[in-house]
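Chains shown are a subset, placed as in the full complex.
Per-chain residue numbering starts at 1, and chain names A, B and C are given in the order in which the chains are listed.
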């Protein structure tokens, strides 16, 4: 079967010399569901395109199962990798109806007409676009196009599924449903899936493995729970979780950590003078003026989540979110004093971003 | 109301103009006043004429445009319609069409310079002045046939021996070749006689064919005459040296002068019954409302050549062996046979104009 | 912007695009409709009416019209098909694949159109001519190969040479269109394991269909209206086409018949045009320049890389280099079109020598040449600019005004017609029209302006087809973004539409330039000695039988044309860095 092994993968774009992917290593067991997570421009799509065979690596190697599909001179053409890809820009064929778009790959795969018709009906209503079958891509909405793209790719039952932000144009409800559907498809086919997104909720709910990327590198690779529970770097901390963890720039001075004029408690193992980033989980903060160190932020927004209220205050360039049980009486611009716990949940070295054991 | 298509009264001979009777000298003064004259010419040799004219009559500028006869006709018509005449003088070929569509329509008028009038046979004075004759005549390869023309009678060209070995430009895309065919039809008695002379029996006409001339054309086409796009192809086909049995073809006698240059062995077939081809006029007409009437006439006078044996430098560009001045006081170049010995028919544009279309239609039916 | 709703005309006027449409229609009325009307009128006079019956019903109609029509349609269709096949294929190779020396191929592929079609016919003769006509035979015959007549003469060589001549058209248009296709469309197809052929056929081809159809239409029109090839290669076996019949009728003084034939040709073309329009506009508009910076894919040819490249080169060499050389050689040959009689530079730089061509000097010494070259270039450029602007406007209206089928339909047709109006008729019409002052406008006859106007009219088909397919590639969003920003039509045109369409438009412009630079039939009717043109000089020499001089000038024309085409391609590059970058 086809697990995916990626080692030292690198991509430099010729004319501009942009290095989009810079030494990525991944180990994806058969049937796993890998989510490539990361901020915009971090190299997710490029990585995915190299997996698909649409982009040739400028370095490193990609294996599907035992076969090297890219690297060391060999390049297996996309069509022979038995992989399907959903593009970020749908890439539907504008001159074909929705049905034709889904049917063509099956025709290519020499599926007999009767079977084709069946399969098309199947995937079309799996994605709830049956009634659009005879429209042209130009005549359907963004989200509808996105779903057609998904239908088109899963139709031939490829054994590696590649998704480039397939859900980003779907509404919450449909997204949740499609999420479950995709997982169903994924499990049913036993295919190994690689799923690009910048929405860490999708990572949380779907992934068996997450690779959080940044500037073309993998920042942390592991299960969603791992990334959430102990982030390897402050970047991971601020990227994972809804709401994400808060970090404050601080410095260790005579045994204490201080952020600006706020004292954050004992420096512990942190060497004197080190610039650090102190992480606080939103749940460990509360509003008020003490007891304990107080951070003076300015109210930005409030979001009801899971029956609670996530209040966000701005402190300099940092956004500080606090989880409350009640909506606070504040509107945009009001002062929002936040009480910090005795010591940060985690401390990261500001220079390396790595965690400092305390 | 100059310039309306029937400006100077259609058909009717243009009203006599006082200028017509002036002598060269008298014209000259007035022409100097006008200072310029424009001419359409179907031959670019006009450039040489222009230079010579301006040398002879300093102060009078010749503006020459060389465009083909067909285009001159179209252009002159259009200019008339727009009421903005383009040229004072038109020097052009395609006589039958010119008479039919320009002269009769009053878009051109005739002018015969008094100086040369007496030296011109009537047919070259009326209805439109003709300055010289050019030819389309049967020619052969004298390298392959050192002892004279391989045919003595046009009808031989319809024999199997010449099947596919007679070349000419498609008469349906070139007026002068259509004139050749037309003339042959017009000369049907002579064609008939020639047939009897050769075969001893009168021509019997296929159905739909009305004359010996037409019959000859039909037979020629049936005998696989080869049609090409331009005379140069004919010259090359017939004249090229080093051929076993080259074809014969109808082309321009004066092209023989390029033999050495082009390494050809073109030679005119003389003593062909009833005639090897045609001689046809290059004509000169005046714009009925010429902007420079005097200078225009002066140029026409010039184009006819000076009073010397050869027409002098005025006529030099056209003084080539194989072309024939219409003036009988100018002796044709020695290198070429006299027109009489060449034995071509000199066409009568007026007569041709009448039957030309029918011949064209006949050709169409022959494919 | 274009939704059907009450008060269609009012809406048209309210909508700037609608107004542009009306303006364009007005211009076309002057440039195309009036000449057409004149043409029709002249065939309605008594002689004309007779001509109609002769052509259509008379006992002559078969050989005067029906047979030539059949031949023309055959030639036209084959030319169109062949051109699209070769041109499209080559464009695909150049734009979409990793074939080596693509730039070279692209350049060579544009040369044939710059060559005069007689040069290609000549090339064919030089190789395949047999002894049917007499004179000296071609290379093969010299080698003792018996060349059958059907190869040496008639439909086969005519079509072949025409294809060789006009596939450049399809190439330029197709290449321009392909260059704008979002690569992800092809990649999506590649992912399915489809072969390159399948992808090309089912995805790439349909997406660029509009451009291909434009190319086919141009090739068709050129094919049926070309005279040189059938005259040189068809007549010897009596292979008559409408163009030979038409030309013949006019030159032998049966103008009305010629015009009737022309009108019938227009009719035929119109039918074909509408048929093909259905193909194009029946589909949705496949805008391919999207606001999402779509990536451009390069198809790796793998094993077929070598063979395909070789094939492409073979094609280009045989259609551009070979004829080019033959043309060049024939301008040095002592003897007309014969390379056995030795060579001389006389026709280029020779001083006057009475024994040759009546003392005609070498063309480079002819003072007229400089003058003519300048005028020609000036004319070519002016017309290229004018025609391209007009053509773009037409294309824009046709594409963006999809609401009003009748308007767009007739615009398309009108902009296509000038091809089929015989140059001599068009020229005559313009003299009649502009020979006299129109209101404030003085009589333009004899002025450079008239040459330009006529040129624009004559080359509109290229410009309009190019404009149309180029504009069709630009997605609505991209332009609407400008609309919202408050950019008026003109502004959008200048800053968004033209730049984005520039690749296609430049291609079109170079076609226009080439066409004007070598066009004769139209210009010769309008030029005055004050405005000498190279094409007119070639006529001057040719009419005197100075073939070499004519060829020499033609070589100059070809150089100009190729130069222009190269320049156009050069301009494309810096023009669109984003494309290069994303590829």
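As a convention for this text, a contact is a pair of C-beta atoms (placed from the backbone, for glycine too) under 8 Å apart; a residue touches a chain by one contact, two chains touch by 3 or more.
Just so you know, these numbers come straight off a predicted model, no measurement behind them.
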Only one copy per chain kind drawn here; the full assembly formula is A x2, B x1, C x1
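Here is the rule we use: only the chains that are shown with their structure count from here on.
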Per the C-alpha centroid definition, the whole-Å distance linking chain A and chain C comes out as 53
Between chain A and chain B, the Cα-mean centres are separated in Å by 89
Chain-centre distance (mean CA atoms) for chain B and chain C, in whole Å, is 36
Within chain A, the set of residues that touch 2 or more other chains is none
Within their complex, chain C touches chain A through residues 182, 184-185, 187-194, 198, 202-203, 206-207, 209, 283-287, 290, 292, 294, 297, 300, 302, 580-581
In the complex, chain C touches chain B at residues 54, 59-60, 63-64, 67, 132-136, 231-232, 235-236, 238, 240, 244-245, 247-255, 334-338, 341, 355-356, 358, 424-425, 427-429, 431-436, 443, 445-446, 524-525, 527-530, 539-541, 543-545, 547
Contacts from chain B onto chain C in the complex sit at residues 42-45, 48, 63-68, 70-71, 73-75, 77-79, 81-84, 86, 94, 96-97, 100-101, 164-165, 167, 170-175, 178, 226-233, 236-238, 240, 242-243, 246-247, 249, 255, 258, 261-263, 317, 356-357, 360-361, 364-365, 367
